[in-house]
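Note that one protein chain of the assembly has been removed; the remaining protein chains are unaltered in position.
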Amino acid sequence: MSSTFGSHFSISTWGESHGAGVGVVIDGCPPGIRLTREMIQRALDRRRPGQSDIVTPRNEADAVEILSGVLEDVTLGTPIALSVRNKDQRSSAYDEMQHTYRPSHADYCYDEKYGIRAWAGGGRASARETIGRVAAGAVAQAVVQTLCPGVEVLAWVQQVHTIVCPVVPEEVDAAVVESNIVRTADAESAEAMAEAIRAARSAGDSLGGVVACTVRGCPVGLGDPVFDKLEATLAHAMMSIPACKGFEVGSGFAAPRYKGSEHNDAFYMDGERVRTRTNRSGGIQGGISNGEDINMRLAFKPTATLMLVQDTVNDAHEEVQLRGKGRHDACVLPRAVPVVEAMAWLVLCDHLLHQRAIARR
Amino acid sequence: MSSTFGSHFSISTWGESHGAGVGVVIDGCPPGIRLTREMIQRALDRRRPGQSDIVTPRNEADAVEILSGVLEDVTLGTPIALSVRNKDQRSSAYDEMQHTYRPSHADYCYDEKYGIRAWAGGGRASARETIGRVAAGAVAQAVVQTLCPGVEVLAWVQQVHTIVCPVVPEEVDAAVVESNIVRTADAESAEAMAEAIRAARSAGDSLGGVVACTVRGCPVGLGDPVFDKLEATLAHAMMSIPACKGFEVGSGFAAPRYKGSEHNDAFYMDGERVRTRTNRSGGIQGGISNGEDINMRLAFKPTATLMLVQDTVNDAHEEVQLRGKGRHDACVLPRAVPVVEAMAWLVLCDHLLHQRAIARR
Amino acid sequence: MSSTFGSHFSISTWGESHGAGVGVVIDGCPPGIRLTREMIQRALDRRRPGQSDIVTPRNEADAVEILSGVLEDVTLGTPIALSVRNKDQRSSAYDEMQHTYRPSHADYCYDEKYGIRAWAGGGRASARETIGRVAAGAVAQAVVQTLCPGVEVLAWVQQVHTIVCPVVPEEVDAAVVESNIVRTADAESAEAMAEAIRAARSAGDSLGGVVACTVRGCPVGLGDPVFDKLEATLAHAMMSIPACKGFEVGSGFAAPRYKGSEHNDAFYMDGERVRTRTNRSGGIQGGISNGEDINMRLAFKPTATLMLVQDTVNDAHEEVQLRGKGRHDACVLPRAVPVVEAMAWLVLCDHLLHQRAIARR
Partner (left out) sequence: MSSTFGSHFSISTWGESHGAGVGVVIDGCPPGIRLTREMIQRALDRRRPGQSDIVTPRNEADAVEILSGVLEDVTLGTPIALSVRNKDQRSSAYDEMQHTYRPSHADYCYDEKYGIRAWAGGGRASARETIGRVAAGAVAQAVVQTLCPGVEVLAWVQQVHTIVCPVVPEEVDAAVVESNIVRTADAESAEAMAEAIRAARSAGDSLGGVVACTVRGCPVGLGDPVFDKLEATLAHAMMSIPACKGFEVGSGFAAPRYKGSEHNDAFYMDGERVRTRTNRSGGIQGGISNGEDINMRLAFKPTATLMLVQDTVNDAHEEVQLRGKGRHDACVLPRAVPVVEAMAWLVLCDHLLHQRAIARR
């Protein structure tokens, strides 16, 4: 089902870029979890446009309203409906999009699949769709951290174009990430990346990159072997984020460089706790969390919207040229960080509830 | 749900390595599709052990039985149950596995998650579990190729350890892939790869690599935007294959190297058909197939089973050493190829049925 | 999942009686279906309180807003979010409900299940929850009648307390049903039923009854044999309506009175069409529609809310007395009619989309 995600903690997002608003309904949230509007709004504020000079200038407060499922800041166990009204709808800026297919955008495919398309601002394919994910992710975070204190999810921009942040996952500090507008893990990289993004924007061009994400303090035993392995559901979640082109966990695409004798993570006892000396497994073995940090990396393509002339075709199947207009987000990665974290929380929450269902205790 | 995959064409696999057998039930297969036992057996023969000197010598015919859902080589629309009996169960060779956790295997995590484990041969975490996938994949292939003639799925070993096959996806020939025991795309790479695998096996060590997969002739319009994007469900499917550590589509992890102006795929008219001049999108835009080849790459870690002494712990949480015994598969990639293809067919079939449900016609 | 219904045409309802509002998100609606706000509002107007002197006086316009998924009165194929704001929230009238369990209401069970409860107005257990069903049902109706013209769903009040409307299903006329405030099938019954309801209300008491529902023009072939038989999913749908205590199809609970030779529906040819001479099967055989009218009956208990003194316990587990206050709906049946129809449309739509997915054509 297109817009529904999760088996136990199940979310359904809705909303087009230039419709009345966007939102999400969460079905399956446990009762008795403390949840305030501010917890959700704080997550949305990290995602919203206009936070700095390197992201899209679309100016939306993205104020969330809790429509149901919460009473006096506590979840009821009933569906939680969250809604954000659209405000800044300058659809005239997008008139060209009505008939011309923007290269590497969803326009053509939507038209072919559905025979109809909410063309203004990208409609359902707009990045605004991720508002529902981030809002639901904040709820998932509250659930996980209540039922299982100590779990932390941390994402950061590890690469923009060719600039790679050298900090290793174990040493990334959330406060540092949040202290710079790129959301990378050290100040020097932040400066270089911001500069590159500004240059790309000035040129009407765009940049991609890599977002890394680590889960710390994950309990052992999350993840369902076979099809719903923890890494498989994380991959599903992450690859569903717009512009994501690749996913890897642990050693990832570097795995083939190792021989088995180099790659295997030897077990040892750390006091009472079974641990591994290395973590090429990325915190998951046999599809199940083993208690080590879960390390992931996601590749993002450069934004498809450009302020440049491009060759394309229109919906009459004529070859035409498209001249970029409207607002331009030269690099989505800083704003992708809270989306990546949200997707991780959603996956963890779903597996945690499942594990509670079957576990002996 | 752990062992169930797919929404419309839904499969449930079952079976432990050393139990009575392994198999799959397919619920949701359309009626009236021609399906013979041979079509399924042929797929399984490509997956079974003992095909050559570079894969595991476990000798199993893996003969499939169709238990239901098919009458006189035509599907009935009712569940198709497929079963393969286990034969070669030398569990004595695995006695050590009962209490000792093999590094980078699922043993420890299973014990922690379930409190019980079918230790012989890896139980449910054994590669034998993929038999159900391959059998079901053959059925999915029959469905897709009947309802939508012209679709082809082709996977091959693109890399073993540091040896990379240079053939580009567009030029890979299925006959060449099937003509060499490594299942790579040219004879020279095949020889080098086979040699590397033999050397690793002699050393009691193991190798990983990369499997590439391309879908040719895919109709426009498959894939559900938002959570069940075509690439997201493919990632889910592929990352659920044992030992898979990374997934990428189109430009994948190379995407960040491009600027937007370099990365965008310009549309043009090829006769009546809308096409793109480049294919960095990998055949998918906005989560929906655009009719170009769907190109994926999967990273596989080196097999965790080694014929070497390794440090580890046992289920009494004592640090011990493990001495590899039993059968040894120094490189799973040749046998992973049909599994990758099967997972691609399953995903395509599921999306195709969904599209038929909603499409105007 | 509690508040989600349907596999292909999947709806998630949300909202408490005295929260911000109630609504529904529909995921899986086909694109290109004509759908106006009025089509949904009209359905809601039939469900809303205050339509006549025999239903609850709670006065709500229940104005629906389409938040997403529709462009210029045509469905986009993306999620359709529908919302109705709560207005008339006199929660002071319900203060007693905060700690006292109303007999035969959900209060006690919610407290035990969730440990928390939106007590005002019944919260999620309020009849206001059915607004989401009726709104989604109007969309399902549009889909079914577009893809499969000629299907009609018609429900009516067949019994109130001991007063039974004698009109047989084949002769029930929608215009007659809508012409009387009870929504029964003839004027004489309507008058007697209305009188009985008024008398019950005057006494602070309440009445139950039977709603009958017939589907005319249903195509042959809807319904999945085994677990999702058409009658099983209809039963699920109908028994999920608040206060529904029984469901029967075709001969129903009268079936045992017949011998097989009396009960079997003989097939015959009606021109080109295979038909049955009798219809004890109720339009469904082997879980699949056979083209005859689908006839169902649903038993509703009398409303649990009374304006009388009742013995009960409170949340401190003390025995107390409850004195009815607030608004009182002495008989829910007239307003249950559009809810029953909505649930029938939802089930039909889900099966129709499934059948399109698997059918040869």
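Letters A, B and C mark the chains in the order given here, with residues in each chain numbered from 1 onward.
We adopt the following convention: contacts are C-beta pairs under 8 Å (C-beta built on N, C-alpha and C of every residue); 3 or more make two chains touch, one makes a residue touch a chain.
Given the structure is predicted, the values throughout are model-derived calculations rather than measurements.
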| item | value |
| --- | --- |
| Option from B:Arg102, B:Arg124 or B:Lys229 whose C-beta touches the chain left out | B:Arg124 |
| Residues belonging to chain C that touch the chain removed from view | 1-5, 7, 13, 101, 103-110, 112-113, 115, 124-125, 129, 159-162, 200, 205-210, 220-221, 223-229, 231-240, 242, 244-261, 263-269, 272, 274, 276-277, 280-282, 285-290, 297, 299-306, 308, 310-313, 317-319, 355, 360 |
| Where the unshown chain meets chain A, residue by residue | 7-8, 28-32, 77-78, 225, 353-354, 356-360 |
| Absent-chain interface as seen on chain B, which is shown | 1-4, 10, 12-16, 19-23, 25, 27-28, 31-32, 65-69, 71, 74-81, 83, 113-118, 123-124 |
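As a convention for this text, only the chains that are shown with their structure count from here on.
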| item | value |
| --- | --- |
| Shared interface numbering between chain C and chain B [over half = same, under half = different] | same |
| Of all other chains, the one whose Cα centre sits farthest from chain C | B |
| Intercentroid distance (Cα basis), chain B paired with chain A, Å | 26 |
| Distance from the mean Cα position of chain C to that of chain A, given in whole angstrom | 39 |
| Rounded Å distance, chain B centre to chain C centre (Cα mean) | 46 |
| Sites on chain B at which at least two other chains make contact | 7, 225, 360 |
